[in-house]
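A protein chain is absent from this complex, but the other protein chains hold their places.
Presenting chain A:
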Amino acid sequence: MGPYDASIPTGSGSCSSSSSSSCARKASDVDGLLAGAGYKVKSSDLLQVAKRLERLETFMVNTPSEISQQLASDTVHYNPTDLASWVDSLLSEFNHNYNQPHSFSSSVSDLSDFTADLHFSSVPDYWIEKNYTSPPHHPLTAVAAAATEEDSGIRLVHLLMTCAESVQRGDVSLAGSLIDYMQTLLSQVNRSSGIGKVAGYFIDALSRRLFYPQAVCAGSAFENEIWYHHFYEACPYLKFAHFTANQAILEAFDGHDCLHVIDFNLMYGLQWPALIQALALRPGGPPFLRITGIGPASPDGHDSLRGIGLKLAELARSVNVRFAFRGVAASRLDHVKPWMLKVGPAEVVAVNSIMQLHRLLSSEESLDTVLAWIRSLKPRIVTVVEQEANHNEPEFLDRFTESLYYYSTMFDSLEACTIQPEKTVAEMYIQREICNIVSCEGLARVERHEPLAKWKARLGAAGFWPLHLGSNAFKQANMLLTLFSAEGYCVEEKEGCLTIGWHSRPLIAASAWQAAPDPPPDPVPTPAPHVVVSS
């Protein structure tokens, strides 16, 4: 009998005093108290986990501390919420290197060697720590209606909600008067920052919804391109998306030579030069890379997809990576058919979706169709980055409220950017999203953001298993943040996914997936035995 006999109360509290059957029922549940601390451990596994922690401690006590720390820092950690597997991964690292104090570094296979050049020069870990003058210590989020704003700011928020509520009820005349009143109030508030700035965009979007519902929210192709590039430079959200996805793709492609990346929205191809460069530096030589870029057909007839492809090919040539590009023009992802992607039999496929899946949510069928054909390609990895927000609730007021807080936070983070004109022009990129969420409906409303939890459920149901993003991606995402002067950005790990946010409100979430193996075919049913009951 170990030290944990039945008399010591366990986490569920009531187990020791209740009947054995209720104990059995609870055994397969996650320990509720540890869950409140952020850890998922099944009650039935508690003893096992405790034993493994003990074993880990024994290893650590018998290893010099410098080596323990080096091991910890070189190891890629995954999903600390799953405490059992985290402890196990450390155990296997220590076990592997136990009694081999001098060869530990060579035994840890880690992609950080060649991905370090992805965006920055590789510097030893301790150098970064020592030179932290103002480290990102992940402060918490500020809500739009925070106490730091003056009275008119708070009043504006209340009025916006009241106006949105009257819009939802169909009371056009009240909504209209409220909009007029808010415009006047706006003139008394500082419009260049904080609530004044955000309110302006939302008032504008509300008035569009009421009076110009047919108006299109996007700018011209030229404008969109300018806004995108400025947003890309002014804040880290897009770079985080590209960078994290690339890291995951690189890891998934490790050991393979015939690679095919399918990009769900090529845009200006900004994600790919870094990947191409990283592949060029791969030990053992670069593989063959094909990129298929999906994007809308250019209105003026000129093949913009091909143009980007040519630039990428040029870059690939300059670093000796064998490269091929194909553009697939489609106005919607559900118009794409798998045969258009021409996936070769020997190719290892990565599907990359940066803020595209939510656009399919105007019809459940569209998303199901696309997820099904993604799966049919048997991709090695599917990288998904989405806005971490609930902007697709059925009720307008809920969408409005959510997006008000979400974009307030995002504008807050932009405010901290000092580069001009990036900052002002970047706002147009955001304004376009606000406009779409608030003033559009039906198929026109494409910015149907949903939170990570919902995406996890959808992807799980469609036959995908999560691939965890680890501490290496986390660390490098943090290093990306050091390029941005603003203090409030933070990267967080959440059960194998990474989020980037401002003052701890996550705004963008990145996750990676693989197709679950096909279930085995149903066994051929055997005929029921002929039963004779004799009396």
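As a convention for this text, a residue touches a chain if its C-beta (ideal position, glycine included) is under 8 Å from a C-beta of that chain, and two chains touch if they have at least 3 such contacts; residues count from 1.
The working rule: contacts and distances are computed from a predicted model.
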{"item": "Which of \"Palmitoyltransferase\", \"Alpha/beta hydrolase fold-3 domain-containing protein\", \"Zinc finger protein 511 isoform X4\" or \"DNA-directed RNA polymerase III subunit RPC9\" matches, in UniProt, the chain that is not displayed", "value": "\"Alpha/beta hydrolase fold-3 domain-containing protein\""}
{"item": "Residue among A:V49, A:V321 or A:V384 that touches the chain left out of view", "value": "A:V49"}
{"item": "Touching residue (missing chain; options A:Y201, A:F323 or A:F474)", "value": "A:F474"}
{"item": "Those residues of chain A which, in the complete complex, touch the missing chain", "value": "3-4, 8-11, 13, 31, 33-34, 36-39, 41, 46-47, 49-50, 53-54, 56-58, 60-62, 65-66, 68-69, 72-73, 77, 80-81, 83, 87, 90, 125-126, 129-130, 132, 134-135, 137-143, 145-148, 151, 154, 471, 474-475, 478, 487-488, 490-493, 503-506"}
